[in-house]
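All protein chains but one are shown at their positions in the complex.
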Amino acid sequence: MKFIDEFRDGDTARRIGAQIAAEVQPGRRYHFMEFCGGHTHAISRYGVGDLLPDGVKMIHGPGCPVCVLPIGRVDLAIQLALERGVTLATYGDVLRVPASNGLSLLKAKARGGKVAMVYSAADALALARQDPAREVVFFAIGFETTTPPTALVIRQAAAEGLANFSVVCNHVLTPAAIGNILESPEVRKLGTVPLDGFIGPAHVSTIIGSQPYEHFAEEYGKPVVIAGFEPLDVMQAILMLVRQVNEGRAEVENEFTRAVNRDGNLKAQALCAEVFELRKSFEWRGLGEVPYSALAIRGEFAAFDAEKKFALDTRKVADNKACECGAILRGLKHPRDCKIFGTVCTPENPVGSCMVSSEGACAAHYSYGRYKEIPIRAAA
Amino acid sequence: MDDGRLNKPASRPVKAGYSRPLDFKHGRVDLTHGSGGRAMAQLIEQLFAPAFDNVLLAQGNDGTVLDLPPGRLVMATDSHVVSPLFFPGGDIGALAVHGTVNDVAVMGATPLYLSAGFILEEGFPLGELKRIVESMAAAARAAGVAIVTGDTKVVEQGKGDGVFINTTGVGVLRPGAQLGGARARPGDVVLLSGTLGDHGMAIMSLRESLAFDTEIVSDSAALHGLVAALLDTGADVRCLRDPTRGGLATTLNEIARQSGVGMMLDEAAIPVQAQVQAACEFLGLDPLYVANEGKLVAIVAPQDAGRALAALRAHPLGAQAACIGTVLADENRFVQMTTRFGGRRIVDWLSGDQLPRIC
Partner (left out) sequence: MCLALPVRVVELKGGDAAVVDLGGIRKEISLALVEDVRAGDYVVLHVGYALTKLDPDEAQRTLELFRAAGSGAPLHEVQA
């Protein structure tokens, strides 16, 4: 597969790994946060950690939209499916998120709720078109990468005058989350979470461009390198971050030049601005209330806003007391620091959202990384 | 003296009642087909019996008396609920035959007889049922097994998914065969008979909301010939399994758990067709977890690995067989893998259903 296989080449990986090892300063530790869930997954799945020298540590950030979805929002979706008789359409990742009363959308489906898994927002719209008697609600999640498709289907639904289609909008914004992490006392003042730089998200950046990250580099003095999605991209970005730290620079660099430029996709940005507006505040699981961090559907499209159409009220629901997802999402703790990791909380029985999504730090560590902590004896 | 009518012999023999032939063009399954009466008898007479065509079934009894060659008996059962019913490379009927034949074969037994239980949904087109039954018959013939007994039930419309099929198979253990999931030992070699993920992705390609325009073909096949070729070499094969639902990852984790060992796989050595790889990329799926219906995994003693691999490769169904890893001593029973990239990861049990990721 072109533009994929070449970016996964093992020999090149070893060489870049050796270069990183050659350039890290002896005795110095480097802590980089990969913001994007896709990067978390790539690092785990390909075992990128094995090719890095000991002094370089990766911290998993909150860039997994499933992981940061508050329980109260999932409850809305379940309520719509079970009590309001709608067909609730959403992406596969959302179906297993554990919500209130021991339910998830998958469990709601087993109880008779109409829940449809779709691969694309367009599929949800198609469901509504196919059957005008069926009320379809699309539960939309995602960062800036996934927002434009939702904007498109809302605009299309408006153009077609579809009366049986609406959207619950949970779209969130990357720069707001990065800012929230950098503002947290542990990072800013206490220094208990050393953070030397960020690997910027790949595909979010194709939409928003590299410009929004410049603020963080300037204001907080942290370098940002936007990296492509493949493991070689991640390694190259780590090399570039090490260099910035060594040279005392805090700039925004772009490793993913084949798809990202400074301005981003203006057409997509304009489309989103037409359909969405900023919410004053939005609750993120693990981060709490974050100002101007999420989108709501504009008044002109109110007919397609499920929250208005069905008069929905989001309840604040606290996480399970033993669940450490909050701290893990902010990079303060590692999955193994959570008392219920791997015992009560497993991919089969996820207690918190970090374990549900395969990009969540806990699921990634459980599925790919646990061996690292347990020495294995070779063949007898 | 004339006693009257009663003593008059019949002038003609009594004609059998007219039995209308099944309408395979427009006819549909209805509730009478499962009620044990005439309609069901008709279904058997006009569809199942001629298709499966063997003396034992033709006896038409509730059960079938079997003559078995000497040796120990192996029995296996499988239920098939695949949707869609027809897919590139097969259908539920062929799958039902292959699945059970394979389960018997990987125990080291020669499959001989199958039973076939059908649960049909009211309204299911008879024409499609005919296609399925004839496909089963062809698969059974090719595999050298006979379908010797069966059952048919019909459920109301909406209570079934067209057709569900259960097959149970019996076979006789090859002399000396001692295969089992608990027999893997550190140092053993892990062999795979061919490419991963063909069946699962062939099915995914037809499902609503996940459509592709290029056909991926299911690998549904009977494996007992391949198994025989392998066992004929005399190689010390510890365990054979066919990685169906849950894929290779599930099968290897099962063996690791049963045997109390770990494994180390080499990703670069695992064969996956380029198209299947691309389809998995599209859907965010991992080929290690995707179902196969015509592949087998063999755990073999290290000194016999070369011989075993050669035998697999010499057989048409094993042309792309590969050595994909080794068994380790590991009390954690992890199945690990060195990635093509050069790093290491574990290959964990499948959690839930593989839902396509988007992110």
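Each chain gets a letter, A and B, in the order it is written, and its residues are counted from 1.
Everything that follows uses one rule, which is that a contact is a pair of C-beta atoms (placed from the backbone, for glycine too) under 8 Å apart; a residue touches a chain by one contact, two chains touch by 3 or more.
It should be emphasised that the depicted structure is a prediction, and the values quoted were computed from it without experimental measurement.
With respect to the full assembly, the chain omitted from this view is in touch with A, B.
When the missing chain is restored to the complex, the residue among A:Leu173, A:Val187 or A:Ile207 that touches it is A:Ile207. From the options A:Tyr30, A:Phe143, A:Phe301 or A:Phe341, the residue with contact to the unseen chain in the full assembly is A:Phe143.
Listed residues B:Met40, B:Leu173, B:Ala228 or B:Ala278: the one in touch with the omitted chain is B:Ala278. Against the chain not shown here, chain B presents residues 211-214, 216, 274-275, 277-279, 281-282, 284, 357-359. Residues of chain A in contact with the chain left out of this view: 1-4, 6-7, 12, 15-16, 18-19, 22, 36-39, 63-65, 91, 119-123, 141-143, 145-146, 148-149, 152, 201-204, 206-207, 228-229, 232-233, 236, 239-240, 243, 255-260, 265, 267-268, 271.
FYI, only the chains that are shown with their structure count from here on.
Residues of chain B that touch chain A in their complex: 185-187, 209-210, 262, 268, 274, 277-278, 281, 283, 326-330, 332, 334, 336, 338-346, 348, 351-352, 355-359. On the chain A side of its complex with chain B, the touching residues are 1, 4, 8-10, 13-14, 17, 37-38, 44-51, 64-66, 91-93, 95-96, 106, 117-120, 123, 142, 145-146, 231, 346-348, 357-359, 366-372, 374, 376-380.
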